[in-house]
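Complex shown without one protein chain; remaining protein chains in place.
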Amino acid sequence: MARVLLQKIRKKYTNGFEAVHGIDLEVADGEFMVLVGPSGCAKSTTLRMVAGLEDISSGDLLIGERRVNDLSPSDRNIAMVFQDYALYPHMSVYENMAYGLRIRKYKREEIDRRVKKAAGILGLEEQLERKPKALSGGQRQRVAVGRAIVREPDVFLFDEPLSNLDAKLRVHMRAEIIRIQKALGTTMIYVTHDQVEAMTMGDRICVLNSGRIMQVAAPLELYDFPANRFVATFIGSPAMNIIRGQLKKDGNNLAFMNQTMKLTVPPGKSGFLESYNGKEIDLGLRPEHISIDMSGKAAADVVTGEVGIIELMGNEKIIHAVAGDTIICRTDPHCRAEKGRPAGMVFNMDKAHFFDPESGMNLTLG
Amino acid sequence: MARVLLQKIRKKYTNGFEAVHGIDLEVADGEFMVLVGPSGCAKSTTLRMVAGLEDISSGDLLIGERRVNDLSPSDRNIAMVFQDYALYPHMSVYENMAYGLRIRKYKREEIDRRVKKAAGILGLEEQLERKPKALSGGQRQRVAVGRAIVREPDVFLFDEPLSNLDAKLRVHMRAEIIRIQKALGTTMIYVTHDQVEAMTMGDRICVLNSGRIMQVAAPLELYDFPANRFVATFIGSPAMNIIRGQLKKDGNNLAFMNQTMKLTVPPGKSGFLESYNGKEIDLGLRPEHISIDMSGKAAADVVTGEVGIIELMGNEKIIHAVAGDTIICRTDPHCRAEKGRPAGMVFNMDKAHFFDPESGMNLTLG
Amino acid sequence: MQGNRRGIWKLILLYLSLGMVSLIILYPILLMLRISLISPEEFFRPDKALLIGPGWTLEHWKGVFGSGLLWPALYKSLYIATVTTVMAVLLAAPAAYVISRTGRRWKYILIMSLFISRMFPEVGIALPVSVRFLSWNLVDTYLGIVLAHLIKVLPYVAWILVGTFEAIPRSLEEASFVDGAGKLATLRRIVFPVSMPGIAVAAMLVWLESWNEFTYALYLTVSENTLPLQTYYYLNRGGIFNSAAYATIITVPVIVMTFILQRHLKAGMLAGGVK
Partner (left out) sequence: MQGNRRGIWKLILLYLSLGMVSLIILYPILLMLRISLISPEEFFRPDKALLIGPGWTLEHWKGVFGSGLLWPALYKSLYIATVTTVMAVLLAAPAAYVISRTGRRWKYILIMSLFISRMFPEVGIALPVSVRFLSWNLVDTYLGIVLAHLIKVLPYVAWILVGTFEAIPRSLEEASFVDGAGKLATLRRIVFPVSMPGIAVAAMLVWLESWNEFTYALYLTVSENTLPLQTYYYLNRGGIFNSAAYATIITVPVIVMTFILQRHLKAGMLAGGVK
């Protein structure tokens, strides 16, 4: 058990491509840290650098108090679970789990004790003599986890370990992995591209984009207070609406306006935005904070648009309405909006975020 | 344009396996009918029987007033869009669309007129001279649709046409296909395994399971009033909770009870259930109709369970709580339920369904 | 675990190997050409310099062209290779199409017969074949060699073509049916044009195989030699220079076709495509 510290870690390939641009990240002892981001964001590369499977071009990687940049994977005292499980096909489940201990020349009784204990935790007692190909997908997944926990390493590294399982099993294995990590108290770095997985599992989440860290925060904080436009649109489905417009003084209050809408900025947020008066700005509002009003009455903070795509999910309706930009609203499934007809959208401006159009920074976080 | 009528259509393979068990279905002229079901439910087989690509073992298939069982696909005047698009790779986009007309010996000017018109509808004017491999996934999809519409057939058959597109493009193409179908008014049979696609696109939806029709209804009717337990759990995600228990007379009302809960059946539903007094029954309730009450006060229709898995979606939390069975609730993302701790679940019994444990029929539909 | 320096070393190693491989391939060809152009005195000099050096002569080539033996052999080789190719494609294509549309059991039969026909000793099979052909009066005829070559090449032409037809999704044909075309029109307008590149590759490989073939020709020929037999015939009689000239003549179309084919070669085609 140990903290993991990344200091200005960079990854540059022989062909000159810089995959990771000097990132700083501290994973506390016993913490469950999730790395999430779109494909190509270098989340796997970062994990593999921690594992020692990729060279670190520059920067310092510390596990505990040790700088491990130049140590081989075998000397870092980490354990890794791979996306394809990487079980040794010619070995039984028992031998798969015992392999790492045998290599390290543990005593036979100690190996037996640890493997049996891990098998107990994972419910694999009945499968110990089987070969991997005789197991179901979920059991293989368990063996891969078992191989990691018998080693009692300082850090667990999980590289999209659930992406080959079906949806139901995935939900179940998520809970299982959380349970094991909490029980053992081992530091965990977990890579996934699935935002629900990230939000469900992580103590904290590190959002990556193009080899840069966008935000590190607890799950709901990420959702409610995204640090920038990238996180705002990456986390949440459907994505947060981003609308370009201008801030103008309107009496005592600031107003956000463009060709199709004029919305009042709530007093609580105005303070941060004084300097943007008269400038371009991006308004961000999640679909669930826009409701549909079919009464046809014009009122404050109501924008009228033409209904385009309607997606029916059963428990809710996703309505795409066009008012200059396309605006996505999440509504009651019985909402009577119809394709091609106008609808009033009520913007809940208390939930609005404002982003700098250039830097993408969230201006309303204070 | 024509209605399609399936009368006792059966499909039995050489090896004795009966894939389709004599189904009856009427697709009205100009209607958008979606066939949906889990994999292996024979939805594609049914579509291919309508197309003439699979033999019909028995029953009658009528397109318009014609019985077409023994007609080859080329004589049925239908057009089909395949899952892999099935574009002819050695022909340009223009030739791909013109092929069916050339085979039918249309005049050159008529072919040109129709292809250009279809290209206009689909925004393919710029791509007419390109080969399929030079197109993006969405453009290929459009060409496949274009090839269908130039023919001006009686019926469109679409076999999971969007499953090879990414999520964003899929949402867009759904709207496009709906628009084209409504504009042309052509009868449509559309196969998908995706329930959101089914609910978003269909005028009516036909739910299939193991070669039998479970229910044919409009999208929201399917969600709000499922005809049986299969439809109830297949449509909606997470699935409807199904809880086994007994009905007992409790004063004037009926009560649903098992070892962990006692719930009052609302008067409006009691009428249908009198005959089940004292018998086993399945209670069905959707996750959004169970709310979490952390106050700890016991009240009517509140069941206390231990919180297991928590899935955080951002805009909502899915809580799996154990009270005998595992019960899934859809709650506010800020709900303070914690893993391993007790939580009170408030059942909204007005939304409850009751199913016969044997037949699975919904008893509360009247 | 890769750094900048290792990347460069890898590249150097790659090009070195590429050079080595080219040399190994090129060297015997150049040697062959040189032997066909060397004067006997130089060749039999103990301290001769083989590839470069003095003693060039066109005598052997003149001999080959003047002997009257080249043209019949060339004609026979061309005729047999071409007829074998046409027959092989015509026979294998329909079978391959049916197999590609049927299923695993047929493919298993095909792969097994392919394997067996490749692994059984040719000298062993050639004997009963020639005994049988003797009683059918097929020894020393063009038809006999064509039939023997067909036995040799049919399984693997079929294999390449099955691969080619399998790569055509069935939905392409179904789309054509729905579009109003019949079975035959679909074959002619969709299946055949789309599979043309694969058929061409198969044809060229068969042609080369038949053009190069030696063992069956040896067993089944009494009087008129094919080019490979002619090469061996001279060598057997010590005519090493004429033999080299014949070998060069055989190699020319091989080089040309290899050059054309290498752009179309895919790992999958080699499944059956490599001899």
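Brief remarks on what is shown
Chains: A, B and C, in written order; residue numbering restarts at 1 for each.
Throughout what follows, a residue touches a chain if its C-beta (ideal position, glycine included) is under 8 Å from a C-beta of that chain, and two chains touch if they have at least 3 such contacts.
Here the structure is a predicted model, which means the values were calculated and not measured.
Within the set B:L53, B:A148, B:I281 or B:A321, the residue that contacts the chain not displayed is B:L53. Check C:I8, C:L31, C:L58 or C:L143 against the missing chain and you find that the one touching it is C:L31. Only one of the listed residues, C:M112, C:L143 or C:M196, touches the absent chain: C:M112. Among C:W61, C:Y97 or C:Y156, the one in contact with the hidden chain is C:Y156. Residue-level contact of chain C with the missing chain is found at 10, 14, 17-18, 21, 24-25, 27-29, 31-32, 35, 102, 105-107, 109, 111-125, 127-129, 131-132, 156, 205, 208, 211-212, 214-215, 218-219, 228, 231-232, 235, 240, 243-244, 247-248, 250-251, 254, 257-258, 261-262, 265, 267-268, 270-272, 274-275.
By the touch rule set out above, chain A reaches the unshown chain at residues 51-53, 72-74, 78-80, 82-84, 86, 88-90, 99-100, 103-104, 147, 151.
What we mean here is this: only the chains that are shown with their structure count from here on.
Our note on geometry: chain A versus chain B, Cα centroid distance of 30 Å, whole angstroms.
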